[in-house]
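The other protein chains are all here in position, but one chain of the complex has been omitted.
Chain lettering (A and B) follows the sequence in which the chains are written, and residue indices restart at 1 in each chain.
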Amino acid sequence: MLEFHTEKFIIPIGPQHPALKEPGHFEFTVDGETVTGATMRLGYVHRGIEKGVEGRNWTQAMYMLERVCGICSHVHATAFVLGVERLANVQVPPRAQAIRTLVGELERIHSHLLWLGVAAHEGGFDTLFMFSWRDRETVMDLLEELSGNRVHYSLNVIGGVKVDITDEIREHLLKGMDYLEERCKYYLNVISTDETFLGRTRGVGLMTLQQAEDLGAVGPTARASGVQRDIRIDAPYAGYSQFPVRLVTESTGDLHARFVVRIKELFESFRLIRLILANLPESELTTRVPRRIPAGETISRVEAPRGELFYYIKSNGNEYPERVKVRTPSLCNWSSVIVLAPGHKLADMPMLLSGIDPCFSCNDRMITIRHTDSNRTWSWEQLRQYGIEYYR
Amino acid sequence: MNLTVPPLVAILFFPGGLFLLFSGLMYEWIDRKLVARFQNRIGPRLIQPFADLIKLLAKEEVVPQGVNAALFILLPVIAMAGALTAALYIPMIGLQPSYSFQGDLIVTLYLLSLMTICSGLAGANTLDRFSLVGATRTLTQLFSYEAPFLLALLGPALAASSWQINEINQFAQNNPWMILTQPIGFFVALVGLMGKLELPPFDAPEAETEIVAGAMTEYSGRGYALFRLGRNIELVIGLGLVASFYLGGVNNPVDFLLKTLGMLVFLAALQSLFARLRIDQTVGLWWRVGALLGLLQFLFLLVLR
Partner (left out) sequence: MKIGALFGDILRSMFKRPVTENYPFEKKPAPARYRGKLVWDPTKCTGCQLCIKDCPSDAIELIMIDRAKKRFVLRYHMDRCTYCSQCVVNCRLRCLEMSNEQWELASLHKEPFEVLYGKEEDIQFLLNRPAQEKADQPVTKPTEPPPSPKMDISEFQEKE
């Protein structure tokens, strides 16, 4: 009997592939239809934002950091301004904190609805994709009415928020929440009972609690395995101390549980938004923050829709930040994919990849380019100069 | 309806040839429009499939490295030829088949499978990893749905005691609709048609999000256009076959249109309801549920004869 296992059969997914919305390179070693190994390479969307903020003043840096990711832009800006306000030792008025929380929850709804559609599309369930993206239009219209833009809401300023909630906006928000809640109940029903969908998600990517802790998974990916960690509860920031959230976990740990956790988080968001709208504190919207932030360093943790977002900000008393380091949640969840992939079928790979809700734009930090013998780290100016010279 | 058409015209223009291509494109448009409406979208315009065809024919055909060039260029042509030839034996548009002889049911079914085998071979021909996986899946799926589908089509043949499509058609027109006497067979035949045409949920061989385009990844331009046309023609032929067997025979054009379009609505609904099945789930489903149902129907027929 001939053995055909002498060479490895590698299927590349990415950097250009219909399964990925953003570039990233995965190599799956397959044997027939079963995956036996996985590696990955990121770094295709590295833009040098952390270096870019070092040359801009605090406000300009906030706008730059907002554009690390398109769909979690508000939490990036919130994390940054919370840190800066802590360094500057100012108290933000309560109405601004409440509005920040409100938009954070709206953004979570936006992100989870988008993810639901994308994950369904990866599994071939195009109808659910179309329906959930149609409902996402509702929340985008609400955000456009509130802030002025459908993504990149740009609500934060250092010291508060820019926009206020009028009664008309409040009415529209409440109506929107009612509509979305009904649709989400329907989606929860669909994904829990539809037999073909369950066949694709049940038992796929099973991650036990111990594995989740060892691999360092965060966010809904970890909570689906039973990890009881949510930054909004463990370390409340902005308005979450006044409007607490309930923890949503599942214990099964497979792909289906991740779907269920995210949809249940949507219900929590609806409840929280209604609560905030009913109890919005009366105060002004901003407070005065000096242009030069006092020297010091601080960390700032928030709960992005994908998990824990971590900022380290260092100031040396100037108008520019000295160093900002961003650690995004998607970066923590990749190891779970690579470790869990072997043993599954090739057809499960796109669903596994999208099950952690990857945001490639958030991921890419500074990389070290190895050039044969030298091992040098490049700076912004050097990179630019290299690019200019290369194309001459 | 009996219409005598000179053989050359029958093959090239009507009811085969150009007319068949035209009706294939129309059916593709109706299918896409229906699926879009089920998903609350607008869907393509009427001339969209024609525009797609003309655009593809106008593009350069890239022959990748490492393939057998003759095979690469010939396989779409052979697939298309198989599909077109199969149309000669079925009552297209309600008219008499152009050629009819004893046993042409088997020939038609083999010619329809020729299309699938050609696309599987086309995928295996290249060095591209995606195409190889796609080809494997295509051939695996061929082995899984073929048996129940054949059984479902043999049911009416058994009832009519003939292997000739024309005679089965006549039998179906003169007797109560076989959908009532053999409901399981009808259901298996329709879902088997979805498997043959690789429509969702059985589109694992062509899964866009996993293996780009499966066996047809490397094809572009004319070869790709021919494969897609072959698929569309198979849609018309398959629907015509199932309509003439189970839905009381097709007698005239209006009859044909109504019955096939009714089934197309049902097919479009099935397409938008389900998630894509993995290839092992497809095989499991067909060999367990499909074959069982087919055999059951067959047994009923034998017993109740």
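Methods note: a residue touches a chain if its C-beta (ideal position, glycine included) is under 8 Å from a C-beta of that chain, and two chains touch if they have at least 3 such contacts.
Quick caveat: nothing in here was measured; it's all calculated off a predicted structure.
Contact with the chain that does not appear here is found for just one residue of A:11, A:30, A:82 or A:128, A:128. For the chain missing from the display, the contacting residue among B:121, B:142, B:273 or B:291 is B:273, taking the whole complex into account.
In the complete complex, the residue from A:144, A:214 or A:284 that touches the missing chain is A:144. Chain A meets the missing chain through residues 54-57, 59-60, 63-64, 127-128, 131, 134, 137, 144-149, 154, 157, 162-163, 186, 189-190, 193-197, 319-320, 371, 374, 379-382, 385-386, 389-390. By the touch criterion stated above, the residues of chain B touching the omitted chain are 36-43, 269, 272-274.
The rule is short, and it goes like this: only the chains that are shown with their structure count from here on.
Rounded to a whole number, the gap between the C-alpha centres of chain A and chain B is 44 angstrom.
Every residue of chain B that touches chain A in the complex is listed here, in rising order: 38-41, 129-130, 133, 136, 200-201, 203-204, 207-212, 272-281. Interface residues of chain A, counted against chain B in their complex, comprise 9-12, 17-19, 30, 32-33, 120-128, 130-131, 134, 194, 196-197, 199-200, 345-350.
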